[in-house]
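A single protein chain has been removed from this complex, and every other one stays in its place.
Moving on to chain A:
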């Protein structure tokens, strides 16, 4: 198991190498470079000055040389300067936006799991009952709502419609332009920690609900199917004939086996959650990595885009590995070697 983990961790290295080449090339091929904006901002800039700037940025070199230079610096933690925000790209991406995205997708992930597994079990145990039919229909509906459509309608309902109809209804922030009271205010003592936490959670509610719904629906469906399959197996019948309580059969015998395919599914849907986070963040103007990727692509801030995209690829690779390892933890029959 240990050897397997180490080998898989080592495999991430060539994978990230290849992924970064692809992303870097695509970004380097993007038309226009930062000197275009300088030319627009200052029409009197001379061609020599532009050339000097392009030389200073290293843009006059071929793509592969730029890539290896970027790689050499990135491995030392230097991802270049953000031209839009005038701070190091690493600080913008890893220090500021990555935690926000992880909080958003992590909360959505947990919410989806906490709802999907109990509801899936419940629905499987009462197969074809009214409640089961309602759950099945709802999961199908939830599965088909695109996250941005849901997000906009949540915004409309909770930020515009309800506060309009019901006086005193606490309006959810329609646009989380400043996502929450910055933590520095807590440190300096101007805001109490609880107010910081409350603002912060309040801003998170709608995005998390929007992001988690699709995963919630598809996991519930799978949990139900997997549970139904296990409940029909012989060992469950054996457990029943031994006279075990229904509770023990469900939670000790059936659930552990039913969870095995769910673990793979959950692991495989992590890229989906991250992709959904990109869309959700744009709907709610949530200051996360997805929003940053979008903004930096529009404003041609390629150092930031490169750092953020590479980070997203790395997270995906790591979580794929975690899913595979969890698989072995849940199912003792699986031995990696």
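What we mean here is this: a contact is a pair of C-beta atoms (placed from the backbone, for glycine too) under 8 Å apart; a residue touches a chain by one contact, two chains touch by 3 or more; residues count from 1.
Following the convention adopted for this analysis, contacts and distances are computed from a predicted model.
In the listed set "Putative molibdopterin-dependent oxidoreductase YjgC", "ABC transporter substrate-binding protein", "Chromosomal replication initiator protein DnaA" or "Oligopeptide transport system permease protein OppC", the entry agreeing with the UniProt name of the missing subunit chain is "Oligopeptide transport system permease protein OppC". Between the chain not shown and the residues A:68, A:161 or A:235, the one that touches is A:161. Counting over the whole complex, chain A has residues 15, 18-19, 22-23, 26-27, 29-32, 36, 140-141, 143-146, 148-149, 152-153, 155-156, 159-161, 174, 222, 225, 229, 271, 274-275, 278-279, 282-283, 290, 293-294, 297-298, 305, 309, 312-313, 316-317, 320 touching the chain that is not drawn.
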